[in-house]
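Here it is, the structure in full.
A single protein chain has been omitted; all remaining protein chains appear in their positions.
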Amino acid sequence: MVNPIFILILSLAAGFLLSIFEKGGRKLSLTVFYGVLSFNVFVIAEWFYRIVFLSEPALIINTAGFTAPLSINLRLGLQESFVLLFTNFTGLMAAIYLFRKFIKSHISSLILYLILIMGINGLVMTRDLFNMFVFMEIVSISTYALTILTKTRDSLTAGFKYMIAGGTASIFFLLGVVFVYYFTGNLNLDFITQSDFSHFGLISLFLLAMAVFIELKPFPANGWALDVYQSVNSGITSVIAVVNSAGIFFVFYKISPLLPVHLLHILGIAGVITFFFSNLMGLKQTNAKRLLGYSSIGQIGLLVASLSFTIHYQTSLIYLIVGGFFVNHLIAKAGLFWLTGIVEKENLKDWGVLKNNKSLLILFGVLLFALSGLPPFPGFWAKWEFIKILTQTKMFWVVGTILLGSLFEIIFLFRWFTIAVKGDIDSNEKEIPFEFSKLFPIALFSGIILLISVAIMKSYYDFTLIQLLPIIAVLGVYLLDFIPSKIKGFLSLIVVGIYGYYLYPFESNLQLFFGIIFIVGSAINIIGTLNRKNLSQGFYGFLLMMIFSFGNLIIAKTYLEFFLAWEFMTISSFVLILRGNKAQMASLMYMIFSTAGAYLMMVGFSYAPALNSNSVLINSIANVQLPVLSIILLAIGFMIKSGSFGVHIWLPEAHAEAESDVSPFISAILLKAGVFGLLMIGISYIKNTPSFDVFYFVGWFGVITALVGAFLASFQEDAKRLLAYSSMSQVGYIVASIAILSHLGWLSAMYLSFNHMMFKSALFIAIAGVYYRTHTRTMYEMGGLIKKMPLSYITVLISIIAVSGVPPLSGFGAKWLIYSSFIEKGWYFQAGVLFFSSGVSFLYLYRLIHTIFLGQLKYEHQDIKEAPIWFIIPQYIFMAGIMAISMNPNLIIQPLNSIVGHYFQSAILIDGYNITSSLGNWNGNLVMMVTMGVFIVPLLFLKLYNGKTQKVEQFNIVYAAERPESPQTTHIAHNMYAHYRKALGGWGKPRIWNFWHEATEWSHSFGDFFRHIYTGNGQTYILHIILYIVVIYIILGV
Amino acid sequence: MIFALILGFALLLIGIYGMLSQRNLIKIVISFSIADTGTHIIIVAIGYLRGRTAPILDKAIDIANATHKVVDPIPSALVLTAIVIGLAVTALMLSFIIELYKKKKSLSIDDYQELKW
Partner (left out) sequence: MNIWIKILYAIISISVATIYGLILGGFVRKIYARAHGRFGPPIWQPFLDIIQTHGRRVAISHGVMYYLGPVFRLGGGLGTYLFIPVIYGSVVFANFSMAGDLLLVMYFIFFGQLGMALGAGQGGHPYSPLGIARGLAQMSAFEVPFSLAVIAVAIQYQSLNITTIVAAQQGSILNWTLFTNPFAVIAAMISLLGMNMHSPFSIVLAPQEIPIGPPIEMNGSFLGILQTNRGLFAAAKLVLFMNLFFGGATNLLIMVIKTFFIYLVSVIVGASFPRFRPEQSFRFFLKWPTIIGIIGIIFVAYF
């Protein structure tokens, strides 16, 4: 138990003596240097432990033998010890990171570094305003000097700009301090209260606050900081961005109780604006460190905003929100800045080198995901709670600005991430050298942020193991990654089985139904992944993560649990999609749209009334009257996930570019999560009808999606894109049927969901097999494969019949239910659109099967074999399922009837095999019998009568007396529906794509426009600062 | 005292104006110094509290009530410290200018705009 004043004393002493120790060699001075830094950490850690776990009171240290206010006093309470532990530890880590630099550099760098850390300690602990000024200047001067640790022209220039900006700010601070003294006669924070200030006296607080605020780099008075971040040595940058920022932020925290609420709010809004604009401008950045600089500035803005808006809430919540943002940003940013020093690539485009270094890539991923505010990292929880507070106080503009800013941040961060994973790489690129001293701090920080995340989940939210399961899956499989992928696949299958078994008792009705789609469907699809030959590192971890999040979605009890599972699902599916060969753009689009959807959902959930029961969300939400705004936001969120028209453009890319055995998961199962969500809103909707009929519009969106999806599918040349658009179309049917909100409607939605899961999985796996053999997805490059891959052909044949709705297979049941429900509801025109869409679906279905399997076989495919057994098995499991429910629709109709019966009066009558609705009837079994009859009779006739069938070779066709030249010219496949495209005329233009393209262009142009205020001229930056203060002063209107 | 106050503010504004208008790096630093000096004069001008005595504990002041009778000694120390700090910053700025000049042989701030946007 060492008095923390010794931190200051020892650091100062060591700082002065270092040049003497230096005479004994660099080893000695380095030992002293690291010794003192470690000592600091140790002292603070002990105090932190005592305060947190032994509940000791805050320590007040008086100096010079007097009590305050006559003397300066220091305080070490919970907040101080936490911030100091963090800053000292980061300081130590940064010093370790700089180890190689410090071996060679002049001894003064070590001295400056020690003084800097000492200054931060003083800054955090002191309660005296003037003392604060002194420590601030100590920190500043040592930082200025350290900016040229690596002396380049850029770092000198940046350092100079930093100095004049910092100097200007310090003048204002000094003025503020002296005015505070003038008005209150005191400088000690413990003895000044807000009431001491007259109205005019507020000017002093204003100057004080602004000086600190300028140091926190508000937009647009922050150009100098960006230059520093860009040009200074990564280790020092991390100190400036993390340690200094933490210290200054704590100063802001200390003076914030003095500030009048409206000033605090203005500063909060200024923080939000900073967050928004720095992320907007970040969009255009290509320099890695400057990008991090923009992100850094933005995050600090968010931190300030979170403090300003939550300051009157209960302490634990402030700790979670402000502390969450604080820890999240600073840890992630420190790690990322260190990484830029290792990778040493200025341009983001060159970051592809990371993919050759798996461990660095993983660290990069962890830090980047954390910075993006994704779960389980602290920023996620902070954002959730913060948005909740803002939404409940109806600060929608702030919410919108923050979320839009976050979205921009996601865009540039994940663009960077996808480059790192998939970017082009120079073939003669050197390996990144391994330096333990540089890697160690990054790894440690990544570990720490994960630990903090788990700690938050366990201690603040009381989450159980099951909510942690998705993370455990990733980490667990990571440890087992040396095992061959086939064994991992089998293990995954077993694990999923156990998980399903564990989940089973928690499920009933609707949950059980989706449990089957999610868990059983996934399990069968896992068989298809067993064909993987290499190690497939990381694949099964994220696959399991995704499957577990599906399950967790079903059993979620609160909004947060649901949203958490949802986000885990997004993360895991993003990583899985990114594994595809050319999936860089596709996965990025997926991430952007998913995140936008998730933010809408977050606001929707925040605005929803609290749940008052302990049962699962899908049941308890029935008793909640969701506000219209919530319903709209949630519905859009879910519809983005299910690829509704307007927000569908991610879907074909993601489904097509994912690895071929991943696509079935994405398309057949993941989309159902959106369906599940919509049903969930529906459950609340039917019990508590909102004043505005949102679902009427959802219904229209659904049918338009169905039609547009079908058309788009028909015009594809790529088999997987075709299937992707087909999924879009089918899910459009499902969404529209949910929106009907009737017994028949929901029955059809669920029936189709189940059916779609089976036939779309089968189709994607069949195409996976074809791709595996032919190495192409472009359909016109294939043809005639029926003789080479008959089993796959049969799957595709049965599946397309099931998709099209042609009797006697299960698809007809869906069509029958859907049209009956639409007509019964009175949605006649919607039904008309669906009829149209169903007609168009024949186009793409025929195109799929014809261009791949029928027509002329290509020469290069003469020798290919049937798809591997691992692809065939799951296909035929699904085929068995389709045939079973085709023969006996009651297998699924009856359970669904009782499930939907919980929500609506049953609208159908089941009598044996005959199902009667208010409009008509359908006897699936009899249809099957008749069909078999009318099929077998002509077949037998042909067999018996036409005995002299002669088989002919390829090309033996009636061809206008000419011999066909090659399969390429004989196989009609390319641009098959050119005439239809022509007929559609202007309707066939990719308007939605263009819209999003324009939106991207515009936001980038705006970003580019605004960043031009940073002219690079130091004087302009001072002008910004002065003007900023003046403008805030005018807004404040003191 | 009011004269000193006006002088201080005037110097502050002149300094700031100089920082914004001068192109020469050294002149900018000089302007900074002027502004800094202005601040120091302001502190001196208003740091004094009317009706209290010097912070020297003798018989005239009993220790129990000391805090209400004497002028807080810190503002007096404040200006000294501020001057020292200002000096340090100015010195550091000038040394940066020397280094910058070595690299690019220019003293105009307009020649140091490579880092931007």
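The chains carry the letters A and B, assigned in the order they are written, with residues numbered from 1 in each.
Everything below uses one rule, namely that a residue touches a chain if its C-beta (ideal position, glycine included) is under 8 Å from a C-beta of that chain, and two chains touch if they have at least 3 such contacts.
The shown structure was predicted, so the numbers you read here are calculated from the model rather than taken from an experiment.
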Across the complex, visible chains touched by the hidden chain are A
Specify the residue from the set A:Thr558, A:Asn923 or A:Thr1000 that touches the hidden chain.
-> A:Asn923
In the complete assembly, which of A:Pro807, A:Gly881 or A:Gly1007 touches the absent chain?
-> A:Pro807
The one of A:Ile362, A:Ala443, A:Ile823 or A:Ile1013 in touch with the missing chain is A:Ile823
Tell me which residue among A:Leu791, A:Leu843 or A:Leu891 touches the hidden chain in the full complex.
-> A:Leu843
Chain not shown, touching residues in chain A | 784, 786-787, 797, 801, 804-807, 812, 815-816, 819-820, 823, 826, 828-829, 831-832, 835-836, 838-840, 842-843, 846, 849-850, 854-856, 914, 918-923, 926-927, 930-931, 934-935, 937-939, 941-942, 945-946, 948-952, 954-959, 964, 970-973, 976-977, 979-980, 982-983, 985
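To be clear about the criterion, only the chains that are shown with their structure count from here on.
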What residues of chain A sit close enough to touch chain B in their complex?
-> 69-70, 72, 128, 130, 133-134, 137, 140-141, 144-145, 148, 151, 153-154, 156-161, 163-164, 167-168, 170-171, 174-175, 177-179, 181-182, 185-187, 223, 226-227, 230-231, 284, 1011-1012, 1014-1019, 1022-1023, 1026
Of all residues in chain B, those that touch chain A in their complex = 12, 16, 19-20, 23, 25, 28, 32, 35-36, 39, 42-43, 46-47, 49, 66-67, 72-75, 77-78, 81-82, 85, 88-89, 92-93, 96-97, 99-100, 103-104, 109-110, 112-117
